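Missing here: one protein chain of the complex. Every other protein chain is in place.
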Amino acid sequence: MMRDLDHILKTVWPEVRRRHLFPELPTPEYGEGDQRVGLDIKGKKISISKQFVEGISEVMEPQKALEGLLDHAVSHYLYCPWDFSTHLKLYREAKKVLKDTQMAKRATDCFIDVVADTSCVSQKDTPLPELYKHLQRGSMEEAMHALYQKIWGMDLGVEGHHEISRKLSRLPYLDRSRWKESIRRFARAIHYLLEEEEREGNLDKPSSMGNHSLDQYSLQEIEKGLQELASDVNSPTEFKEILQDFKDEILKGDMNSEQAMGLGPGRSSDANILYYMKLAENYLLPIRRTPMEKSGSLYPHHHVPWEVGSPYHDIDPWTSFGKIMPGITQTWQRHEGSVFSHEEGTPNCIVIIDSSGSMTDPTRHLSHAVLGAACACDAYLRNDAQVAVYNFSDAYIGAQRILTYSRNRREIYRTLCHYFGGGTQLQMESIEALQTDRVPDIFLITDMQITNLEIMIEYFNSVKNRVTAVHIGNNKQVQTFRSSMALRDNVGIYAVGKKEDIPRIVLGKIKEYLYTLTP
Amino acid sequence: MRNPFMDFRSVHYQKKEIPLERIVKAKQEVMDRILESYFSIVEEEAKDLVWLVEHSRVVKTYDAAKESIRDLEYDQDDIEEFCAQLDSSQKVPYMISGPAGIYISALVNHIAQDSIVLGLKDYERTFHFLGFRLPEGKTLTLQGDVGDFIGAGLSGGRLVVEGSTRNWCGAGMMKGEIFVSSHTGQRTGEWMRGGEIHVDGNIWSTGKSIFGGKIYNRGKIVIPKESD
Partner (left out) sequence: MNSGENSSLRETIWEIYNYIQENLYLNRPDTEIKGIRFNSALLISLLTGLCQGKQLIIGEPGLGKTTSVEYVCSLLYRFPLGTIWGSEVAGHPEQTEEKIIGRPDLGKLNIGEEVVIWSHFSLLPIKIVDEINRLPETKQSMILDGVDRGNWEYLNDAIINREYCLFATANYQDRGTNTIIAPLIDRFDVMVESKHPGPNLAYLIGAEGANGIKLHNEELEEEFQRILSERLPYSVRMERVEELCNRFGDAMERGPGIKTLSRDDRKTIRSQKDEIPFDLDFNAFLRLAISELSFCHRLGQKRSYEGCEEGCHFTGYLCNAVRNCISNRFPISIGNFSKALAWLLGDEKVDLEHLKALMPFTLAHRIQWKEEVVAQHEKEPRDDPLDIHMAKDAVMEMHRRYMEQGPQVKSALAVAYRIMEGEDMEPIQGDHPIYWDIRKDLGEEVKQ
């Protein structure tokens, strides 16, 4: 029997693969599992429970059972949830309705199953319905199978559950653009079933087709998904909440993922760091190429045919075979050589960020100031430079944080995300202490309501750094700062009407600094 | 001109249809019509920047809603879906709460079913004017907390609220019953002329002008007061 099953799997898989147009999935294998749960997917590797197949072979052909299981697994990859980002988005919508982590996860799993299976049944000739007919069912599965009966038009041997199947049958499962709305309605409708499952202690029991843990996603997919989630959510609080719900699963797969994703040992500030880190990844600039410049000297580069009337002085007698005649004679074309320019590397960067009370608290709401600062840090770090951070509020009473030059992304972001919420005073000595022989670039992001503005103006009037000051809003201090810096070529001041413009302005300046060829 | 699709001449292009598509299509058509008639009402109401609660205006809106849904065939699930649309959308027409609640009431009052249950627990938006002019013979159960003017103008129906209401619960009701399992807000029963309101939780305050009917709090009658 075992040999048969191995052989059947080897025959069935190529057919299933062909039917689904050759998905990039490794060959499935038999694995550990109990008789109740047929499938497990880890990192796209499909694992089928042999015990399950042996059990179900008593009531249906093993070939069809395997086909059904594989169709189900492949549909999850192909259609829903497709990727980690979609999975998270669906979960997020379910959580908004259900307000409970376990229930939201279960509702998401059910929804994903319905979508994937319905898509498969509607497009392919699959034995999935037959498989469902013979599966063991709890109350939730019964309701789902009743739904399948209604929307697939097939008898799966379920009786009752008319009301819930009627409610659920009107959802447009195959319309991807409406999944967010559909899962909310889905979750609402099955809320009472989830409560029942919770009472019976079955909420985290996997269905017969296996659960949909995050094990099925690779680290790259998880990182990409978090990046999309960061730009999707309305605030860092929401991001934190969802991250917290899945933290164990995200960290379980890869021991190094903690470093990779900047997740720390459970502190909520680490979720903030991750949020801004992922958000800043949406604003990436490419790595700067070492610029070339012309050497200023002309060298013979290639031959061109000589034409009657052209000068003789660049004729190459050797390639012309000693002849001066059109079609035979060749002259040299001279070009200027290219050499590496003198600017060999990216300068370091000092990011000065205002975290006084008038600025947005980055842990509660999206702070575009922090985001802009994060974009600057990211750009310099990607070009192998170092970044120093000066986060200030009321510096003279100790409300300031200084991070000296570092490439430690987590520490940089930790310093950026810190919020004091007090007054606004810079300590120039702290900034001066960060100056080096190789003059760094300076990015200053503030609302310019700085108490010791005159001292700051005096300082920036004296420095040689390229300074980009981005400020929010307009006030008397801004006018003062502008007029004082008017004659300074190295200081650029940019006002933003909308905070959303901060990252764009920062990136624009970085492009100018780092990506324009030196003349 | 050459036919660049020649290779696909023998492809069978009829899609395999499952009942889901037919169901969704049919439901979508109904929903589109419900939305269309709702928008036409709101367009009229949204001409003023602020929708004020005045009796004549409420009645006018209700009559317009009634007229617009006259030939519509829909069921309870359609009403729930409409509520879901109102809850999830950030579009302006969905956010004018007064007309929205009145429209829902019109839908409830004219549905063929006698007993309607609306699950509103998981919604973020608060609905007002639900149960407006609920007629005799109809039972409306609202699961979750609801807003102002619940059961206003009740006309003989039975309104059950499994949650709390806000202000003016039962305002101007003529006859019928309102059961609130949790609390009510201010001016409960204001302008009521008949019928009964039963509140199992706290009543913040009752109406200043109550012309008839009874209000019970935790089984004890509070209006009319025993001394009256």
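When the chains are written out, they are named A and B in that same order, and each has its own residue count from 1.
The rule is short, and it goes like this: contacts are C-beta pairs under 8 Å (C-beta built on N, C-alpha and C of every residue); 3 or more make two chains touch, one makes a residue touch a chain.
Since the structure is predicted, the reported quantities are computational estimates derived from the model, not experimental observations.
J.: Which listed residue, B:Asp7, B:Glu54, B:Asp71 or B:Glu124, touches the chain dropped from view?
T.: Among B:Asp7, B:Glu54, B:Asp71 or B:Glu124, only B:Asp7 touches the chain that is not shown.
J.: Kindly state which of the options A:Arg178, A:Lys247 or A:Arg382 is in contact with the chain not pictured.
T.: Per the contact definition at the top, the residue touching the missing chain is A:Arg382.
J.: Mind listing the chain A residues that contact the chain we can't see here?
T.: 20-24, 78-79, 82, 119, 123, 220, 281, 284-287, 289-290, 292, 300-304, 319, 321, 323, 327-328, 330, 333, 338, 340, 382
J.: If you put the missing chain back, which residues of chain B would it touch?
T.: Against the left-out chain, chain B lists 3-9, 11-15.
FYI, only the chains that are shown with their structure count from here on.
J.: Quick one: report the Å distance separating chain A from chain B, using the average Cα coordinate of each chain.
T.: Centres of chain A and chain B (C-alpha means) sit 41 Å apart.
J.: List the residues on chain B that touch chain A in their complex, please.
T.: For chain B paired with chain A, touching residues are 15-21, 23-24, 27-28, 77, 80-81, 84, 88, 119, 121-122, 124.
J.: Using the touch definition up top, name the residues of chain A that touch chain B in the complex.
T.: 96-99, 118, 121-123, 150-153, 166-167, 169-175, 181, 184-185, 187-188, 191
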